[in-house]
Structures are given as C-alpha cells and as structure tokens.
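Let's look at chain A:
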Amino acid sequence: MIPTFQVTIRAEDGQEISCKVASSETIMSAFDKHGYVLQASCKSGGCGVCVAKVLSGNFEYLLPMSANKLKDVVKGGVFLCRAAPQSNLTVQAPKKWSVKKISMFSDVLRDI
Partner candidate 1 sequence: MAVTRLNYVSLYVTDLDLAKKHYEEIVGLRVTDVTKNQIYFQSSDSQDHHCVILNSSDRSGVEHIGFKVSDPSDLEEIKWESEKYGLETVTVDSGEILGIGEGVKVTLPSGHCLNFFYHTDVIGYANGMFNPKSIADEVMGVNPLSHLDHLLVTCEDPAKTIKFLQEVLDFNVSEMASAPDGSMIAGFATVGNTMHNIAFAGGPNGGLHHIAFYVYDRADVIRRTDLLKSKNIPTMEFGLTRHGVAGVTTVYFFDPAGNRNEFQCGAYETPGVPDRVELVTWDVANLMGKGGFYYEAAVEPKFFITVS
Partner candidate 2 sequence: MSLKHLGINRLAYVRYSLDDPKLEKTRVFYKEKLGLMETSSSQTSIQMRCWHEPYAFTTMIEASKSPGLTEIGFQVRDSRDLENLKEKIEASGIDVLSELDGVIKGVGESIAFNIPHGPRLRLFSAMNQLGYSTGHTSPDWVTPKSIRGTPAPMFLNHVAVTSDNPQASVDFLTNILGFYISEKIVTDDSGKLMSALLFRMSKNVGGQEISIFPGPAGKLHHIAYTKDDASDILLDGQYLRNDGVNIEIMGPTRQLYGNTFSLHFRDDFGVRLELCSGGRMTDPHPEFKPVVWTESQATRALSFYDDENMDTNFLAYSL
C-alpha cells in the first residue's frame, strides 16, 4: 500500500486547498488531477518558479533537482513540481493557484 498524505496549500490571502497525495506522485500532478493548476514554469526542477514555503511536514524529491536552484532557495522551500509528501504537509504557495475550467459552459447558463 502506497502511503498517502494530506497536503494543504495556503495562499497569501489565507485561502486554502487540500488534497490527498500519494508518496509516489508529485504534489503538482496530484493537485492537477483535482483541478488545481499551481504556479509553474519548467516543471523540471530547474527554475524555481514553483517553490513554496514549508509550514509543516516532510517531503522528498522524486526526480533530480538542480543544485544551483536548491541552494538559492530559502531554507524551508519546496519545489512543488518534483516533491512528494512523506507526512501530512502544509505549504504557503508562491502565487495563488488557478482552478481548472471544467464547467465553464454550464457556469455561464447557471449564472444567467
């Protein structure tokens, strides 16, 4: 059984989203499956755009990270594109996520 943990992402305005993430998948891909698009650019551990601040919990990287980006990142930062949880984890997002548009047509009619 692959361990699964609760990962919570908090935005600067206090809003939170939370998902169950397996320790074998990256936080970014897990949230993507749940309809949340996290701030990212290269998605390959090389640019630092997706770095979030760890508020509590542990993680490990599933794929290699660029050392010169890791060293630039303030202690306690996590690259969401390649990190998987090793315990329940709460992080502060660099920029607010966006929600995947899965019902934009129905939304239009609903709001009329």
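Please note the rule applied: contacts are C-beta pairs under 8 Å (C-beta built on N, C-alpha and C of every residue); 3 or more make two chains touch, one makes a residue touch a chain; residues count from 1.
The candidates came about this way: all candidates are chains of the complex that A comes from, given by their letters.
From a predicted model like this one, the values you see are computed outputs, not experimental measurements.
By the touch criterion defined above, chain A in this complex contacts candidate 1 out of 1 or 2.
Residue ranges of chain A in contact with candidate 1, taken from their complex: 40-47, 49, 63-69.
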